[in-house]
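What you see is the complex with one protein chain gone and the rest in place.
Chain IDs A, B and C follow the sequence of writing; residue 1 opens each chain.
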Amino acid sequence: MKTAVIGSTGYGGAELIRLIEGHPHLELAMLISTSQAGDALSQAYPHLRHLAYTFQELDIAQIGQEAELVFLATPPGVSGELTPQLRAQGKLVIDLSGDFRLKDGRSYEDWYNRKAAPDKWLAEAVYGLPEWFAEEIRTADLIANPGCYPTATLLGLLPLLQHRMIDQRALVIDAKSGVTGAGRKVDQSLLFSEVNENLRPYKVDGHQHIPEIEQAAERLAGAEVRVRFVPHLVPMNRGILVSLYAPMLHKYTTTEVLHMYEEVYEDAPFVRIVESGWPSTKAVQGSNFCDIGVHVDERTGWITVLSVIDNLMKGAAGQAVQNANLRMGWAATAGLMQSPLFP
Amino acid sequence: MKTAVIGSTGYGGAELIRLIEGHPHLELAMLISTSQAGDALSQAYPHLRHLAYTFQELDIAQIGQEAELVFLATPPGVSGELTPQLRAQGKLVIDLSGDFRLKDGRSYEDWYNRKAAPDKWLAEAVYGLPEWFAEEIRTADLIANPGCYPTATLLGLLPLLQHRMIDQRALVIDAKSGVTGAGRKVDQSLLFSEVNENLRPYKVDGHQHIPEIEQAAERLAGAEVRVRFVPHLVPMNRGILVSLYAPMLHKYTTTEVLHMYEEVYEDAPFVRIVESGWPSTKAVQGSNFCDIGVHVDERTGWITVLSVIDNLMKGAAGQAVQNANLRMGWAATAGLMQSPLFP
Amino acid sequence: MKTAVIGSTGYGGAELIRLIEGHPHLELAMLISTSQAGDALSQAYPHLRHLAYTFQELDIAQIGQEAELVFLATPPGVSGELTPQLRAQGKLVIDLSGDFRLKDGRSYEDWYNRKAAPDKWLAEAVYGLPEWFAEEIRTADLIANPGCYPTATLLGLLPLLQHRMIDQRALVIDAKSGVTGAGRKVDQSLLFSEVNENLRPYKVDGHQHIPEIEQAAERLAGAEVRVRFVPHLVPMNRGILVSLYAPMLHKYTTTEVLHMYEEVYEDAPFVRIVESGWPSTKAVQGSNFCDIGVHVDERTGWITVLSVIDNLMKGAAGQAVQNANLRMGWAATAGLMQSPLFP
Partner (left out) sequence: MKTAVIGSTGYGGAELIRLIEGHPHLELAMLISTSQAGDALSQAYPHLRHLAYTFQELDIAQIGQEAELVFLATPPGVSGELTPQLRAQGKLVIDLSGDFRLKDGRSYEDWYNRKAAPDKWLAEAVYGLPEWFAEEIRTADLIANPGCYPTATLLGLLPLLQHRMIDQRALVIDAKSGVTGAGRKVDQSLLFSEVNENLRPYKVDGHQHIPEIEQAAERLAGAEVRVRFVPHLVPMNRGILVSLYAPMLHKYTTTEVLHMYEEVYEDAPFVRIVESGWPSTKAVQGSNFCDIGVHVDERTGWITVLSVIDNLMKGAAGQAVQNANLRMGWAATAGLMQSPLFP
């Protein structure tokens, strides 16, 4: 299937290229970058110097002729403009940006501080979390690939909401991310010397992934969910760990809860329940896995859920390919069963 | 004042040596290490090869003759045995281990899984958190230096409890530490290749610093406090960040709470309230500072407190020297006003 | 082809498992570990918890029945004992240790400080550097997989010797390695806190890879080669960079030398000549590539060659699989064309 990647000079774009190159059914037909059109791929990404691609200008008509599937790995606002044009040409669109994740345009405008895409397209878009919304994804033509934090959070949280095990009014989500989560943005705060040997919270007063988490959580909870969510920047390249805390509504043991998770994710090839030890980000590095661990604290009656992903894989490019697999009826794991790179 | 350091081959011991060397009133009289007695200091710590010390055997009688102040940076259980002997000789003891922090011996035995020190000595020991318990420390002869996590946690938490601002029954403490917090223990899980590019929780089912936090919190709260506390290992050498979450009992703005913290710590030279931006571990690296930031989330009515220290300084050796200064009536900042090392 | 891995609990072993799992012609039949026999693979390597293998005891007879190809990723001396037994059963052996790399048993004994394998087997072994010794490898039954430093060094050096471009008597090899090069050895000097934010030389007075480099270099140089070789430990997990310095015998431009390298490695799918910019270890991370850059300094008449590999891939497991491909007549790139993981 001929595939175009728009916004291919970011880290998510580079990861998409790596995955498409190794995928049995996808073929990389066009690499589009408005900022580096005309450059060889290896100028932006020397690690890919064995591949002979050149970045192309954005030309919707040409995409119409040369590609069937389009991945958008673009900054906020870009996809909101391009997607209607691509859909008008009948292309299947998988959007890795946040432009189509929120159903409510006003919420998007509040949290992203920019104009939302038209309601019609927000309504058409399907939230691409395959473990929970597979039915909708199978027939979707516009798939909003989830954010990295929401992916790790929701895979850990939704089983508890579905089973009415926790009081969702006292949810605390303490999230930690490697630095690639910020993209390839050239900013003083992301320089090596500033980040290395440093741990710091950021966007403590509000991160745009909050409404995305709440929207999906409310579908399962059947009630309003308002979360406390604080992200932290960790001196490492890849990986997200979400630590989730909530009071339990009834008494359960850790073992009982683990069994529940095992059942919920029985058919999910990328979710691994951790029964011995605890999840760690390195154990999923470079892979599409999400590892989940659980602990019920009997002293306090609270549960802790620990969920890890590689933010560029299950948190971005890997999940996008997983959505493509699901939509096209291919094996869920096609092109995605690389074992993690360790160490 | 002639000073002995027992257990001087760990990271905390090395940091004590660095501080004592630069202190106007302390003189390093004895370096004691049972495991490396007879070795030059530079064999264990090549960075100190300009200092000509040799590790000595433990000999209580000799300490009696050669030192007035003894810092114990020993593994759990050692101080519980040595301290009564040192006190019997009239020495001033500052213990960096956990052996004298808990007033209740049974609690110690539950959490540390070893025999507690005799009740008499547990009763004599004073908890050495100078910003809160200065009166007691000024006359104490046995000072239990707080743990690294409790120090960062309590400096952030106690103002809220003192002012009855939060519901202490729903406290969540998500703690993150650099790797020196684990000491110089030779263990596979602490190898560079295992820790680097990795983030992982540990002791999710119970960390021995929990009762220490609760004991001090209850003094201020005047009520039972039971905390959810999960520590995480971060790929960096130094630094602790504690992220504390709690529901507020009344409506306050972030600014109001910041003012309250400013007042509480007005005379505390090592606590810096962060009014713009957020605390980061690197901003206190190598120093005795504790930086505290606060955010009230008006959507949910919860408060987030962010507290950072250098675990080897304010979390161990620096605080020990601060306690010595307080006890001896020296300037609080004597030997401790190094600016942080950045970057 | 049924494959056994002996010594599968080290980092090289784990990388072999990852590669065999994704290889079109290899099947992992036996995982052998004397130290962890009976354990699940996921106990040693949680990142592989989606694979259901169990470590087995070493049982030569059983290997005889269940495997055709044996990879040995064992400590020095082990392979020297096991290989004759495995060869006696007609198994194809690829040895990742140093036991069969040196043709001269006395040299092995000098540098490795242990007894060499019998001369008969040293004579049978073929040095498995596919880019240079493919003819011999194609018919070999005992392949001595090169060391990580020799691989990076020789791929950079041999073209210069073959073309008689440098004075090999003044060769300087300054080598730098990530920490996985030291294996999973539990040693104080490899703890995170000791290695992180630290750069240090080691084995300055002699590294066992020196005679291996000299032996292969002499085959191409047709003369004695004695190298100055100093390895350094770099605070990162994976990657080797070798910086090679030598006086040129005649005047060449950088461009001329680059063309020579291009020609030499025209048919080598894993060698990428870097014509713009310089090689970097991250550009080959997780892949079997070796990137080589060159600079002729016209001020001094010396050449600098810069060669990078992933020490666990082209420097160990990847090259072992490449040797298997070559020996079996499969495509050189079978199971090995993963793009590097970046960042």
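Here is the rule we use: contacts are C-beta pairs under 8 Å (C-beta built on N, C-alpha and C of every residue); 3 or more make two chains touch, one makes a residue touch a chain.
All values reported here derive from a predicted model rather than from experimental measurement.
Colleague: For the chain left out of this view, which of A:Asp99, A:Asp174 or A:Glu197 touches it?
Modeller: A:Glu197
Colleague: Out of C:Thr9, C:Ser33, C:Asn196 or C:Gln322, which residue would touch the omitted chain in the full complex?
Modeller: Considering the complete complex, C:Asn196 is the one touching the chain left out.
Colleague: Out of A:Ser79, A:Gln168 or A:Asn237, point to the residue that touches the absent chain in the complete complex.
Modeller: The one listed residue touching the chain not shown is A:Asn237.
Colleague: For chain A, which positions touch the chain that isn't shown here?
Modeller: So the residues of chain A touching the unseen chain are 11, 179-180, 184, 186-188, 190-197, 235-237.
Colleague: Which chain C residues would touch the chain omitted from the figure, given the whole complex?
Modeller: So the residues of chain C touching the unseen chain are 170, 172, 174, 176, 178, 193-194, 196-202, 204-205, 226-228, 230, 232, 234-239, 241, 243, 245, 247, 278-282, 285, 293, 295, 297, 299-300, 302, 304, 306, 308, 343.
Colleague: By the contact criterion defined above, which parts of chain B meet the unshown chain? Give residue numbers in ascending order.
Modeller: That gives, for chain B, the contact residues 11, 14, 17-18, 21-22, 43, 45-51, 180, 196-197, 237-238, 272, 274, 276-277, 280, 282-287, 289, 291, 337-343.
In this section, only the chains that are shown with their structure count from here on.
Colleague: Angle of the rotation mapping chain A onto its copy chain C, from a C-alpha fit, rounded to a multiple of 5 degrees, please.
Modeller: 180
Colleague: Going by C-alpha centres, which chain would you call the most central?
Modeller: Closest to the centre of all protein C-alpha atoms: chain A.
Colleague: At the chain B/chain C interface, shared numbers over all numbers used: above half (same) or below half (different)?
Modeller: Homomeric contact, same residues on both sides for the most part.
Colleague: Could you please state the distance in Å, as a whole number, between where the Cα atoms of chain A are centred and where those of chain B are centred?
Modeller: 38
Colleague: Could you tell me the distance, in whole angstrom, between the mean C-alpha positions of chain A and chain C?
Modeller: Measuring from centre to centre gives 36 Å for this pair.
Colleague: Quick one: report the Å distance separating chain B from chain C, using the average Cα coordinate of each chain.
Modeller: 46
Colleague: If you look at chain C, which of its residues touch at least two other chains?
Modeller: Touching at least two other chains: 11, 180, 196-197, 237.
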